[in-house]
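Before we start, here is the structure in question, set down as structure tokens.
Missing here is one protein chain; the remaining ones are kept as they sit in the complex.
And then chain A:
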Amino acid sequence: MDMNQYLTMFIDESNDHLQSLNENMLQLESNPDDLGIVQIIFRSAHTLKGMAATMGFEDLASLTHQMENVLDLVRNEKLKMQDFIFDTLFKSLDALESMVQDIMQGGEGKADVSSIVASLQAIVRGEGPAAASAQAEVAAGASGGSAVHAGIELDEFQYSVLDQSISEGHKVLYIQVTLREDCQLKAVRAYMVFELLERSGEVVKSHPAVQEIEQGDFERIFSLYYITQKDAQDIEGQIQGVSEIESVTVTALDHESLQQMAQASASVAETAATAAPTAAPAPSSTPSAPAAAPSSGKSGDTAASAAKAPARSGGAAANPSRTIRVDIERLDVLMNLFSELLIDRVRLEQLASETNNQALTDTVEHMSRVSSDLQNIVLKLRMVPVDTVFNRFPRMVRDLAKTLDKKIDLVITGADTELDRTVIDEIGDPLVHLLRNSADHGVEPVADRIAAGKPETGTVQLRAFHSGNNVFIEIEDDGRGIIREKVLGNALKKGIVTQAEADAMSDEEVHQLLFAPGFSTAEKISDVSGRGVGLDVVKSKIVSLGGNVTIYSTPGKGTNFSVQLPLTLSIIGAMLIKMGSEKYAIPLSSIVETSAIKRNQIKNVHGSRMIHFRESLIPIISLSQVFEVPDFDEEQEEETEILIIRKGDRLAALTVDDFIGQSEIVIKNLGKYLPAIQGVSGATILGDGQVALIIDANAFIK
């Protein structure tokens, strides 16, 4: 079979699984006793193994297989997670990642993984199960095909339904179906089985849940309780008739065996939540079993809820959002075509209201609704949450901390902040550099931190947020900060500044020296950062994106790198205002509130005009004067509408003619021909097709 058509799908899905493995491993590391996470990891690894084997990438499959062995021990509580196990597993993930990379570049996905495989095997052997549990394992393996299974937990209601059915003379069957390993369309086969069964009876409960089975979200095995009039053998024969089924076990249940199964399942529900059937002896070895025995109801509930939690999060991890890749230029074309459509829509609306034809008006109204939905989608298409860049950082910082022998917590906030796709694609490397810098140069070694009276774990904050027409990404550490003398000493040595210049420099200017080409403050060069090419490259990259980066630092307290990025072609909420016949948009993010003032409330202070606002005096600026608006002058008004705008903690008031309302607007630039205009950050196209300028409120506050 030609596998090529599946290759891109394989690569995409592998990447998703690797990402989820990485994320969940990190989660597990901070919470090593949570077996629910292990289940999720196991499932991802298993799926990855299956895909790799199907595609013929044997090295990939065998490495995942070894990981799976280790994880299997962990989830069956035969092995405790420990630091070195994490390290080995992370190493395996890296190896997997590089193999997938290789496949992406058209390679065979081959790599020498023998050492990792060996250490994984050592973990399995060395930390192997104790004698007792080993026996249990053997027993489980041996009784895998035996009559009594404990795969499904039943709630009280389901139990009573089954129990009653037996009393009424129906047959209650427990059916376990195993699909063939090479089965391509698991969901379809499972569906066929279900369809078959529902013709002559009723499926009461299945494991995994029906939805998950329908999405193919299960291992090769699923099991279910079934009520029917037919014979067990009959049913078995019918299911065998479906192709690609490896085996079917059908067990007829009576009152006693049903009760037994319900109890057994309650106690082992959590460990049995995946595929392999676990043997029934479990109750005597699990502490929760005695409690479960008297009434299966209550403990059954708790077990069910315990099992549900990992199942739900597992479902989320195993169902990565389906995406396709689209050329951005096509999106641009789409956006422009849509803007044209909008103009025509407004014209149509006008015509419809003039002609007074009800049918036409209805159609136009419907079209308006559809097109506004369409607008929302079109506008959002280009926006991507910064999370797509941020999600690889926790892992990176963890590795850095290990390498540097430091303790570092990475705290991410605002990962859902959206940025234009083109910016997202470019911003990854600069951020990596800044994070490395913070981890390497910012956060001190544990001993130094304790000496300085700080907690031994350093914190690096990674924040993203909107402000005005910009997105800010800040990387802030609570490390040693920037020491002026050191920076200047180094800059002098490298000949970047002269002594006279150095003496005259403010602290901010000194901080900016870090971005000078050929500057490196680390005394010893580490392999993490500090090769002397770094921050200057970061700066030039960010500047080329139309952004800026600034440093704020307090010696001993920490350093904050603030990256400011433009929202090119992004959507913001804005307040539309009117100035005579002209319309302008002001980003909501810079507006504090709207208000109105009387002429006599404006005070003259030192020749500048101020108003009282919340117990302080703030400057009031006439927008019509700044923009030389021809047909509006608020001097003639007794009462004037004002907008209180904000830049950082500073406020100012802008006088306007009238408010039109809030709207989501698309930011467009004014074209290359026009020079930068103070107070105007771009333009947008309004619903009627006219251009409105976007006011850059920041420019009005010095």
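Basically, a residue touches a chain if its C-beta (ideal position, glycine included) is under 8 Å from a C-beta of that chain, and two chains touch if they have at least 3 such contacts; residues count from 1.
Rule of thumb we're sticking to: contacts and distances are computed from a predicted model.
This figure omits one chain of the complex; the name its UniProt record holds, of "Sugar ABC transporter permease", "Metallophosphoesterase", "C-type cytochrome" or "Chemotaxis protein CheW", is "Chemotaxis protein CheW". Only one of A:191, A:338 or A:659 touches the absent chain when the whole complex is considered: A:338. Per the touch definition above, the residue from A:199, A:493, A:606 or A:672 contacting the chain not shown is A:672. The chain omitted from view is touched by exactly one of A:385, A:445 or A:689, namely A:689. Residues of chain A in contact with the chain left out of this view: 335-340, 343, 582, 626-630, 668-675, 677-680, 683, 685, 689-693.
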